[in-house]
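Here the complex is missing one protein chain, while the rest keep their positions.
To keep things simple, chains are lettered A, B and C as they appear, and every chain counts its residues starting from 1.
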Amino acid sequence: MDNLIIGGIELKSRLFIGTGKYPNHKSMYEAIESCGTQVVTMALRRVDLDSKEDNIIEFIPKDCILLPNTSGARNAEEAVRIARLAKAMGCGNWIKIEVISDNKYLLPDNYETIKATEILAKEGFIVLPYMSPDLMAGKMLVDVGAAAVMPLGSPIGTNRGIRTKELVQIMIDEINAPIIVDAGIGRPSEAAEAMEMGAAAVLVNTAIATSGNPIQMAKAFSLAVEAGRIAYNAKLGATGSLAKASSPLTGFLGEGDK
Amino acid sequence: MDNLIIGGIELKSRLFIGTGKYPNHKSMYEAIESCGTQVVTMALRRVDLDSKEDNIIEFIPKDCILLPNTSGARNAEEAVRIARLAKAMGCGNWIKIEVISDNKYLLPDNYETIKATEILAKEGFIVLPYMSPDLMAGKMLVDVGAAAVMPLGSPIGTNRGIRTKELVQIMIDEINAPIIVDAGIGRPSEAAEAMEMGAAAVLVNTAIATSGNPIQMAKAFSLAVEAGRIAYNAKLGATGSLAKASSPLTGFLGEGDK
Amino acid sequence: MDNLIIGGIELKSRLFIGTGKYPNHKSMYEAIESCGTQVVTMALRRVDLDSKEDNIIEFIPKDCILLPNTSGARNAEEAVRIARLAKAMGCGNWIKIEVISDNKYLLPDNYETIKATEILAKEGFIVLPYMSPDLMAGKMLVDVGAAAVMPLGSPIGTNRGIRTKELVQIMIDEINAPIIVDAGIGRPSEAAEAMEMGAAAVLVNTAIATSGNPIQMAKAFSLAVEAGRIAYNAKLGATGSLAKASSPLTGFLGEGDK
Partner (left out) sequence: MDNLIIGGIELKSRLFIGTGKYPNHKSMYEAIESCGTQVVTMALRRVDLDSKEDNIIEFIPKDCILLPNTSGARNAEEAVRIARLAKAMGCGNWIKIEVISDNKYLLPDNYETIKATEILAKEGFIVLPYMSPDLMAGKMLVDVGAAAVMPLGSPIGTNRGIRTKELVQIMIDEINAPIIVDAGIGRPSEAAEAMEMGAAAVLVNTAIATSGNPIQMAKAFSLAVEAGRIAYNAKLGATGSLAKASSPLTGFLGEGDK
C-alpha cells in the first residue's frame, strides 16, 4: 500500500481540505464527503463551542482529523498560544502553524514558524508548518520536529498554481519528511502536478470553495490527486525534444520510402 | 449525463488510447482494460489479418471502437487509400487522418489533411484529423466534414505537454465541434489541464506505453481526464494576484489588530 | 557583418515597426527615429495621398522601407487587390500579407495567405506573409515565393508574448528563409527571446504604441533586439538542473571541508 503516514496515523487520502470561503457549512460538509479527505483544517477562530448550530466543527465528518491552524498569529508566541488553546478546546494535537504579518500577500514568516514548531513539537503536537518554500528553512523545520512541511505554491487564495516549482521540487528531493503543497493550487491539474513531482499531499481550499460547484470540484481534486500519485509511483516516461513516432511511419504503401 | 458524442456514438470515456511502443501486446491490452477507454487507435500497418497470434487487433477489447490511423501517408491521396483499405479489412468506418511528410518533428500537413478529410467524410467515414493547431484550418476541417478535430499539444512522442495552449484554447472556444488534444501529452496533469480548458477528449500513447508501469499509468490518465472534465463542468474559481485569506486573519487574540 | 537581407536589401536593424495605435503621428515619428528601424508597416487604408497633413506616410522617415499590409482583406483576392493598389499608390513593392476573417482573435488564414503570396511573388512583390505558426504552411509559403515568413507569437495586440514558441522554434530550425516573429510581443525581453531563438527579426507595434512612453519603449526594443541577436551569434551557455558553483566552495577556511 501507498498510504501517507503522519504523526503515526495512516492516511489513505492525500488531499487535505480547508474550510474557508464556502457558500455555507452544508456545502462545505458535502464537499468534504465527496472527496473522501481525512484531514480538514480550520481557523481556530471559527470554532465556537458554545453555539452548537453555527459551530463549524459540527460540519466536519467525525472520522476526519482536525487540523486547526493558527491563522491570525503574527509571531511564534501567538501561534503557540492559539495551538494550546485549540488543544484545550478539544481539537486534538494536530496543528498547522501559520505565522503571517504580511497583510497583502499573506506570506508566512519562516523564522517565527520555526520557533513555534520547535516549542509545539516538544509539547507533543503533530506540527505541520505552512512556509515560504526554502530548502534550508524546510530542513530546519524538520530538525526541530515538524511532522511534515507545507510550502506554498503561490499566495493564499490566488488560484495561481505552483509558481514556486523550482524551490518546491528541490525540497521534495532533499528533505526527508512529507512535503505538502499548500496554498495557490487552483485547478485539479495543478494538484496532479504537485503529486507527480513527488509531493506527499496537497491542501486545497479556495479552489474548491469558490468554484461553481464545490461538491463536484472536491471530487475532481480527489481524482486528480490520486492520478498524480499513481503516476509518480508508476514513473513518468522521459521527455524528448524531437518527435518519436508512436505508429510506424514509413513503407506502408511500399512507395519508395527512405 | 456528460457523454461525448462522435459519429452518433456516445462515449463515456474521454481518454483515447494509442497502441504503439508498448513493451508487448499483453501490457497494451491490460493498459486499455485498466483505463476503460472506448476508442483505440492503431496504425493500419500493424494490423495483420493473416496472423492471428501477432495481430494487434486481437489485443484490443471487443467493445472498443477501432480508430485506425493513416500513419505513413505523406499526402491526401495516400491517406485516402489507407483509410479505404482499413475499412475493407474490417476496421470499421472511423479513421484518424495523419498526413506527415516532416520526418523530424512529425508535424502534420494541414492542407493535405483537409483534402483527405473532405473525400473520406463524403464516403461516410467518421473522420478525426490530426492537425497542427490553427483556428482557420480547424474550421475548414469541420466545414468539410470532420467529426472532431485533433490538434497537437507538442510533437508526437515528446511528452512535452500542451505547448500550443494559446492556439488550442482558441480552437476550443471558437470551433463548433469536439476538440481532442492529440500528441505531446506526457503526464496525467497535462491531460487534466486539456480537459479543464474544455477539450472534449485527449489521445495518449507514448506517455502510457513508455512509462515505468503502463497499466498503472493508464489508470492515472483515466482518473486525470475525469478530474479535468468534472472541473470544467463545475467551473474553476477565479484567479487573483493578491492573496485572499481562506481563514480569518485578524483579531484572533484581540491584540490591537488593525 | 550580420545584416539581414530581404528582397536583396541589407538591413542593419532587425526591429520592424508598426504604425497603429500611437497617440499621434508625431509620437510615432519619434518612436521610429528613436529605434532606428528600417522597415515600417502600415495599413494601406491609413494612407491618404490627397491630404498631405494627415497622411501617415509623411511621418515615416524617408530612409525607411515601407511595408504596406493588406489589413482588411478577408481572402486572397482582396489581399492581392490591396497589394496592387499599394504599389500603384507609390508604396513600393514590399507587401505584408494579412488575410483575416476571424474578428475576435484576428488569426490569419494560412491557405488564403499562401494563395495571395504565390500570385504577388510572381508579380515581383517582395512578399512577407503574416501567418499562424505551422511548419508545413511555412514551407509552402517559401516554396511559392515568400521573402520571409511572419508567424504570430500570440494574437495581435495582446502583448502576451511568444506563446507559440514550440511551433516557431521548429519553423526557425527547419525553414530556409528568415522567420520574423510578428504579433503578440509585449515586452523587450520577449523580443530578445525571439532573437535568441534564432528569429531573423521581430515586428512590434502595440507594445510600443500603447506603452507609457513610446519613444523610450522603441529605444528599449531596439536594444533588446540587438542583445538577443548578439547572444544568438555568441551561442548561449548550456542549461543545467543541478547547481554549479561559479566560485570555489570548499576549503576556504581550511576547516574540515569534505
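To be clear about the criterion, a contact is a pair of C-beta atoms (placed from the backbone, for glycine too) under 8 Å apart; a residue touches a chain by one contact, two chains touch by 3 or more.
Note that the coordinates shown come from a computational prediction; the quantities given were computed from them, not determined experimentally.
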Inset, instruction - Tell me the shown chains the invisible chain touches, ordered by label. - result: A, C
Legend entry - Sole residue of C:Gln38, C:Asn110 or C:Thr158 that reaches the chain not shown, by the stated touch rule: C:Thr158
Inset, instruction - Among C:Glu123, C:Glu174 or C:Glu196, single out the residue that touches the unshown chain. - result: C:Glu196
Legend entry - Residue numbers in chain C that touch the chain omitted from display: 18-21, 42-46, 69, 71-73, 78, 81-82, 98, 100, 103-107, 155-160, 186-190, 192-193, 196, 205-207, 209-214, 216-217, 219-221, 223-224, 226-228, 230-231, 233-253, 255, 257
Inset, instruction - With the missing chain put back, which residues of chain A would touch it? List them for me. - result: 101-102, 104-105, 107-111, 132-137, 140, 154-155, 160, 163-167, 170, 174
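Throughout what follows, only the chains that are shown with their structure count from here on.
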Inset, instruction - With over half of the numbers shared counting as same, classify the chain A/chain B interface as same or different. - result: same
Inset, instruction - Taking all protein C-alpha atoms shown, work out their mean, then name the chain whose own C-alpha mean is nearest to it. - result: B
Inset, instruction - Between chain A and chain C, tell me the centre distance in angstrom, where each centre is the average of that chain's C-alpha atoms. - result: 44
Inset, instruction - Would you kindly tell me how far, in whole Å, the mean C-alpha position of chain B lies from that of chain A? - result: 31
Legend entry - Shared-contact residues (touching 2 or more other chains) in chain C: none
